[in-house]
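Apart from one protein chain that is not included, each protein chain of the complex appears where it belongs.
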Amino acid sequence: MAGRVFGQSIPRNEDPYLLTGQAKFIDDIELPGMLHAAFYRSDYAHARIKKIDVSEARKLPGVIAVYTAEDFGEFVRPGPLQVPPPTAIKGSIFHARPLMPIAKDKVRYSGEPLAVIIAENRYIAEDAMDYIVAELEPLPAVTDLEKALEPGAPLVHEDLESNLAALVKQERGNYEEAAAKADVVIKKKIYVDRGAGAAMENRGLVVNWDDRAREMTIWATTQAPIPLRNSIATRLGLFEEQVRVITPFIGGGFGPKIMTSQPDDVLLPIIAMWLKRPIKWIEDRRENFLATTSERDQIHYAEIALTRDGIILGVKDVFYHNTGAYDPYGMTVPLNTQTHTVSCYEVPNFYTEIRMVFTNEYVVTPVRGAGRPEGVFVMERLLDYAAQELGMDPAEIRRRNLLRKERFPYPTGIIGQDFVEGVLDSGDYPETLRRVMEVIEYEKFRKEIQPQLRAQGKHKGIGIVCFTEGTAVGPYEGARVTVGANGKVTVATGISTQGQGHFTVFAQIAAEQLGVDVKDVNVITGDTGHFHWGAGTFASRGMGVAGTAVYNAAVKVRQKALQFGARFLGVSEDEVELCDGKVCVKGDPSRSMPLGEIALKANPTRGTIEPGVEPGLEATAYFGPPYGATGAGAVAMIVDVDPETMAVNIEKFAIVHDCGTVVNPLLLEGQVMGGVHMGIGNAFYEKIKYDENGQLLTASLMDYLIPQATDMPKEMIVEHLETPSPLNPLGMKGVGEAGAIPTPACFMQALEDALYEYRLQIDETPLNPSRLWELVQQAPKK
Amino acid sequence: MQLEGEHVFKGPREEVYAMFRDPEVLATAVPGAQSLTKIDDQHFEGAMNIRIGPVSGSFSGKVEVANEVYPEKFTLIVEGRGAPGFAKGMGDVELIDQGDGTTLLKYSGDVQIGGTLASVGQRMIDSVAKSIIKTAFETLDKALEARLAAKAGSAPVEFKAPTEAEFAAAVTKDMASGLSKVAEVRMLFYVIPLIVVLVIVAYLLSH
Amino acid sequence: MKPIPFEYFAPTSTEEALEHLANLGYNGKVLAGGQSLIPAMNFRMARPGALVDLNGIPELAYIKPTADGGLAIGTMTRDSKVEHSPEVAQRFPLLLEVMPNIAHPQIRNRGTFGGSIAHADPAGQLPAISIVLNANLKVLKKGGERWVKAEEFFLGPFMTVLEPEEMLAEVVLPGLPPHTGSSYQQVSRQKGGYSLAAVASVVTLDTAGKCTSARMVMISVGDVPILSEAATRILVGQKPTPEAIAEVAEIAASKEIDPGTDIHATAEYRRHLVRVLVRRSLSTAFERAAK
Partner (left out) sequence: MTTHTIKVKVNGVEYVREVEPRRLLSDFLRHDLGLTGTHVGCEHGLCGACTILFDGEPVRSCLMFAVQANGHEVTTVEALGTPEKMHPLQEAFHEKHALQCGYCTPGFLMTLKPFLETHPNPTDEEIREAIDGNLCRCTGYEHIIEAVKLAAEKMATRS
């Protein structure tokens, strides 16, 4: 599939600006007369609001305004619901409780805004917080997912009968029948705790209302610029065209920046209109932990039924999913868990049930992995316990159950986050497993190295895990490709970019079609002034969906260039070809016309154009797949554990990944490694911890630990398999979340293997050395 | 956070009790107290500045005494709030006459810490709380000693407020100052739970 | 996350600094490296009324060899200077082992040796190291000077004997006798992160191989660094044996410390770590002393 530039390891177009400090990020924007916002947030997780007195704060010099719920009048209402209810799944229950923009009457999570302060600068805005008096009557908080559903539990939303936010059951085959016939049934309670997206750049918003032009410009760190624009316009009663959302360079997304209904999104545009001055809000790191969404936090009651030979007959998984105090993002995360639990295995009977729960914690929405790591963790742990029970090698039990290549396309019978039945489109799962075993020298480690190490008293273990990643889901994305009079190409698409390299990979796709240099393609993402159709950057769909739209548009422009070129050169269309930024007559390079000249001529200022011909070297195209393309892979790692201190050193990490056609191997490797980084964090470092009263205990990087360079594997091997997806013309699948998905499960397996004497069964993630030591103390055998 | 512990006072229960009734003791155990107002026999409001090393803050608080069984036990419900966060606790305090002239104070309770204190200070809460409890008891020991000495001797022995007391130098010193600028607005009582519990206990009992 | 307003003084001499501290009393706070104070101020957990910045006083930054083979270290000496000092490496190899564990390189370029001691974080390394190396601390105030043994300097978490008008000016580390070995052992969740538990030992042997001095300090397992009495009592006067070291470890872990629980580690785990780290630290220190 690789072409002149497509499929090549091309360094990125955007780098020189980023590397020299010239790239513009949200907090780099300065506008004349700009004011600064800060949120006064509740310290309590659950409380009744009796009175909020901001009168003293308003008097502070430099404070322009202080607003509470009262001041926002009818703007204070829940919503919008960003993702609709899963009505496609029969019998499902979903109680929509979208976010409140500011707490009114009641506080439901610690960090919920009670007031917004607007001041000359952020220092003064923070000073004003000392002068606000909030009289709150604390209420008992609910944080335990299971206790939350017990009768008599405090209610997060008092208009509901319980804290149940949603109930979704899906089944293929009949698990109970399968279990009755099984030789072995293993039941486990498994926990997957919460982690943050923790992008290096916190969120931010700059809003400018031009009162005379009646136009609003919003710079935002959003992954969903178009939905953000649309919801702001609707709320303010403006035409969409009066609102322009621009994403500057964004310092990482990882999921939470998809939110378009958080308090800042809702309130700041209103305030900017009221005050007729630009407003900037830059979230600080503590706020990022308190008031930017995070993810995971599920409790699973899972079962696996197998034959004596380790063949899976069925899997059952009933799980509690914490949605936090509200559920604005619908059921994306737990539905992803349902679709990724049995992932790459042949599981004829599968029952899965979501019990989504409201708690007095902040909202859960997707973070890199988005429900997939939870499902994969559950399944892979079950397989490990089964292997232990059956005395089988962990790699072997996986090999026996992986879906065979000839099974594709494989309908899963389970409806996913995109509300269509999941279909595994293509892949070669056994080959990814075989390759990863080869690159990490699995057999050699098991048979030669490990026995020697164990004889020396060393504790080195290996883990091996398989996974899938549902990616590139609909509904659609679009792109417009334009050749300018300078012969250079502009690509505009609706998704936004947080570091993925769209400015380069989309340029590669267009450049390949148009025969220009990648550097001569200017890619615009995330600016509704340039392109205003699309859903956003999520679910590893940028490349597969928007990238395909770019391809489709570029193909149209190519055809147009050949048509126009042939006409201008006075030959027929089949006599011309593209060569080095020109349209040339085949076999006669002396007769050619540069693309820029064609573009100019295709946009005449006099004369007429023929009916049916659109002017300019420009085309717009859209792409929406029937269902998402599924990537897959296998990972293996070797860890060395100090059995006294439980210090863990990851010596080697290998991943063999298949995301279909590779557009840029260099960037792909970066995406995979980045995912692994978060996966390692989710396994041993990162944990969002609330206490039983709903207080967040990890609101700084002192306590929320992001893996450092010395925490990462000392050696990393990344390899690719290319099984093109039949779902799009280039055969691409997504990869953004891949590394994060299998890593915690693989880490636990490797730990168990390293500490083999203790016969651990680690049914939780993340761990830390203290917790690992505790598990060893509780282990049945020493 | 669960708090539980005990402390032996070298003095008879009546004296310990009397000490707790003495408003001056309040100042000793709660250095930094700016004001305390009695609402009624069971309810009090107060304000203080606290400084522990680099951490400082003004707190305003409310105290409620319940289940009082004179002179053996009572329950304290304490709530303090300030810019750095809040603390909310409920503790049972029991005074046991040990029959040898000493009194055993037992306390057990549950304290919630919230806000910035909890969200960025969790690493410090345990050791700071322990340290404050320790220091508060040391201060009260001194106070009791002074009172007993005063009673026994002819010349009244004056007990120095802990801001001056040498052994409590660190805590008291740190607490004595605080927020100068914003302190006025709405202040505080109490960061670390136990001291409040104790202190307040003392205060309450004294009324 | 911006600090509250404060007054700022930038004295250029020690006298001037002491003058400010005397005038400010409780309202003032010394700003040394600021690598712990400024984060606390950014969180608005620390709200000093005035800062007296010592960074403009060059006379407070130095590493001077002393006649007894020790070193006098000025309070404002940057951690990275200590880390890379040949004199330190030669006279106190323990510091060479410790310094890279103090936060991260950028922090060590700014953080100061004296500031870290005066900050008295129970998880901090240098307060403990000052104790185990038997440091004498020079404390100055306007018109006065006093010397405090490191052992007596720390009163509680973040609390020291320093009065508000005082500042720590110099740390004097007495020279170590020949046949002295030391070892620092730490477990933290990440390199440069707060230690979950750590142990530093300094031991001396005589020519017959008997222990003449054994000092061992434990970090992050109490509200101040804890100097082990058991180490001295059990080890001094005899040839070190694994049994004796194990006994010290057992007593230290079970009786001498009072660890707490937080989200990173339970008290039980910290106790266990002390048992392990005491053994590792003492064994290594004795091996080095014997060389």
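Note that the chains take the letters A, B and C in the order they are written out, and that residue 1 is the start of every chain.
Everything that follows uses one rule, which is that a contact is a pair of C-beta atoms (placed from the backbone, for glycine too) under 8 Å apart; a residue touches a chain by one contact, two chains touch by 3 or more.
Keep in mind that this is a model prediction, so the values were computed, not measured.
One chain is not depicted; across the entire complex it touches A, C. Of C:N42, C:N136, C:T212 or C:T232, it is C:N42 that touches the chain left out of the display.
Within the whole complex, the absent chain has one touching residue among A:F25, A:F75, A:Y476 or A:W533, and that is A:F25. When the whole complex is considered, the residue among C:T66, C:Q106, C:Q238 or C:S254 that touches the unshown chain is C:Q106. The chain not shown here is touched by just one of A:Y123, A:Y191, A:Y301 or A:W533, and that residue is A:Y123. Contact between chain C and the absent chain runs through residues 1-8, 10, 34-35, 38-39, 41-43, 51, 53, 55, 80, 100, 103-107, 109-110, 190-192. Counting over the whole complex, chain A has residues 11-12, 14-25, 27-28, 30, 123, 198-202, 249-254, 284-285, 498-501, 666-667, 669-671, 673-674, 676-678, 700-702, 706, 708-710, 712, 714, 716, 739 touching the chain that is not drawn.
Heads up, the rule we're going with is that only the chains that are shown with their structure count from here on.
Chain A and chain C have CA centres that are 44 Å apart.
For this pair, chain B with chain C, the centres built from the Cα atoms lie 31 Å apart.
Chain B has its Cα centroid 49 Å from the Cα centroid of chain A. Among the residues of chain B, those in touch with two or more other chains are 83, 116, 120, 122-123, 182. Across the assembly, chain A contributes residues 127, 130, 286, 697-698, 700, 702-703 that each touch 2 or more other chains. Contact residues on chain B toward chain A in their complex (touch as defined above): 81, 83, 85-86, 88, 112-116, 118-120, 122-123, 182, 185-186. Within the complex, the chain C residues that touch chain B are 4-5, 25-27, 36-37, 40-41, 43-49, 119-123, 155-161, 163-164, 194, 222-223, 258, 260-264.
By the touch rule above, chain A contacts chain B in their complex via residues 43-45, 56, 110, 127, 129-131, 133, 138, 286, 289-290, 691, 693, 695-700, 702-703.
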